[in-house]
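Yeah, one chain of the complex is gone here, protein chain that is, but the others are all in their spots.
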């Protein structure tokens, strides 16, 4: 019953098998191997776009490097105040951009209201005394398990583009969003105005497989230098590439995300049927935020349930429960039973 | 016949098997898992020191982060002019240290003569007009396949410490040095004055397994923050840890390095017996630098040999040939035969 | 009628005369001259503290450099969201700290409520995933013309210190605060818990004269290197020093601030007596924020009044009017008359 995050589970067997299978003979280092070339090509097919693609090892690096390609060191990145880039990356965006500033925006459930974006942009009227707003960073699925429709993304992107900003999408959980939306990867990204995507598979069954995908190819200019100096050019690139190839074959990545989403829905349904429990945000992807009475929280933890207390009051604990490809229905049902027995 | 680098070969089967074996059940993310704890403990045993240990994904990151812990942004790192940190990391040390300056030192075969170090340090007499010299970075084995004895390391470290500098060792090929020296890991590192080590296994049969090892534990203060913001805290840490545990079991890492060194010696012996070929540097570890007549170089390349032309003149090519755990005696002999047939 | 800022006026004649008087003979460069030594000594006397003092050329540099001495690149600076360091310095703090993050706090009139500070600090529970909160930056007088009493400063500083943070004070308008408070420089700064002060005279009659004053002397360790590499070590330091010596003689700096404050009070009193005009913030120092009906704003601008429209709605303009040592009562009265004639 480990619902701490979607990275607590193991690597999916098909992906691990592909890593094993890649372990044959010599291969040119630093991404000069055949598997890397094939993985890049496969990502292009999946997104139906002749994008520039760079594989890296972590999502934090993917986000921070992607931003570094679209803002100057004296630039500003507008993002939700609770976006991962603002609150969970220990200043990696500041490091890789050379000091750009993240401008936090408000909004329920990790969503940025278009009006908030417009209002904030309107406040940049003092020229060089302020940082130069150059990027909008979105997250889909959001930090609170919400999903942006292509229309929502497109609406925000249009405002950004109208002000000359580039649009970044943190897609650490893009698969979960796509599984919920039943739209194509292209529709959720470049067709909706995304210029550069952090495309993550690590939370979705891979070992460590992240990519920076430039739909706006000019933004990728000299990005190879950025990746190298960030220590993100793995010498044995084939093992990253193998993960992408396996995950993207026969829509495995989407199947895994669908399962994770289904487990979250099952969990939410089971819990919210119980007295005193209510969800804090709509459950659209693979995260469940529920307010738990303190005694129930204590009982669950005591019984071995692992999850993350997001915020606490005297009466309740706001719990974040994350599901993944490896979450089983039995595990979910066990937690629900436990909760039922404890309320 | 791929002698391009020691990272062109596959992962050693025992290490890959350990990665597979780690793929079971849930584990706390970001290095909070049991395997990571055991890997850290094992590294401490190997070095016979209660060091602070941090796992990361690449050697470039290990070096740059290690340096960031021992120099200020306004500091200077004295290093050989051809050290990896100065010539092959695209400015990663500058990025992670916040702009510290690498002060290049001369020396044959990647070795820093003590007199050159002393002389350079003596030139820092202008206070804040110059960067503040704060670190010495050594490499063992060197970029040219030489090996520093514990006495050499200790001599340079003593000069550095006398001037208040910290001592970093780039140990991307430490195993090869140890295999050549037949000394203990402790003797080649902290007993010789090394304060912080980049300990690499990737060139020695791992997939991606690097560690920053602080023998001077105070230098590790808040290093966890540095690693995270550098995008080097892998969420699924167990797969890094498994590699270390497998490589460090029963001295596998040293056996692999011994094999690599033996192949380099065999290659050097075979080639230098031929007319017109001479080594550029003593072959002490797993790299062979030979001056090849241009026609011979052309013939080898034509026959499918892969290696790196380090420097070229009208008459000759200085070739770098690197061996690894995966290099076979047959491969070596094939290259020698080819060369014999072509001179 | 230029109320745009307190830096639109000329240099006070006594200060300019001192600059002229310094222009005699040779003097050692880079702050090695006698005047600099005397200015440092004088600042120590004024603050009744054996502080470490560094002269620099701009307030933005003073703030950013001061912060760089008390936070790591992976650190966080808690500051009011509308503090100069967060909104008006184009990311200079991010540049000079190497990427530290400013964590914006809410609060009326540029004041940070102690509860807001406590609550924000309590949210740092995720270790290295978040930046490390290391500094609190206060401003006195605030961006909105308010003044922090020594008790307020001490209260916030105590919270900060209890959490291990250093306390910075942006004192670009410290003189105006002191003039309002009628307390000693020591009482408003180090006796209230300030560790490092940006001490500005430029807005108060100097040409360009700012100092970073470390009451916590250990924080000044190697600050000379930071100042030099920031391009803030002026080669002809005597001309900076002369300004400090003149301003700090016979309390000239406090007299100038008292005059500026008096002019602001006169302006506020005159304007708020008029129908439809109300102040947005209490006028405690040398800034007046008033909501002006749009027609009145248009009339004033038409008549040649210069000031800064801070925020605009359909009906009103929030105007910022700043007074200085050079503002005359006539000028103030003229504006009031104009306003009276236009409402």
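Each chain gets a letter, A, B and C, in the order it is written, and its residues are counted from 1.
The rule we apply is simple: a contact is a pair of C-beta atoms (placed from the backbone, for glycine too) under 8 Å apart; a residue touches a chain by one contact, two chains touch by 3 or more.
Given the structure is predicted, the values throughout are model-derived calculations rather than measurements.
Here one chain is not drawn; of A:48, A:72, A:216 or A:269, the residue touching it is A:72. Of the candidate positions B:128, B:216 or B:255, contact with the unshown chain belongs to B:128. From the set C:208, C:252, C:265 or C:332, the residue in touch with the chain omitted from the display is C:208, counting the whole complex.
Residues 73-74, 87-91, 94-95, 98-102, 104, 126, 128-131 of chain B touch the missing chain (whole complex, contact as defined above). Although one chain is not displayed, its contacts with chain A can still be listed: residues 30, 72-74, 98-99, 127-129, 131-132, 222, 224-229, 233. Along chain C, the points of touch with the absent chain fall at residues 2, 4-5, 7-11, 13, 16, 19-20, 23-29, 56-62, 64-65, 89-92, 94-96, 202-203, 207-208, 225, 228-236, 239, 306, 326.
Just so we're on the same page, only the chains that are shown with their structure count from here on.
The most distant chain from chain A, with centres taken as the mean of CA atoms, is C.
With centres taken as mean CA coordinates, the chain nearest to the overall protein centre is A. Chain pair with the most C-beta contact pairs: A-B.
Taking each chain's centre as the mean of its C-alpha atoms, chain B lies 50 Å from chain C. Annotation for chain A: residues touching 2 or more other chains are 89-91, 94-95.
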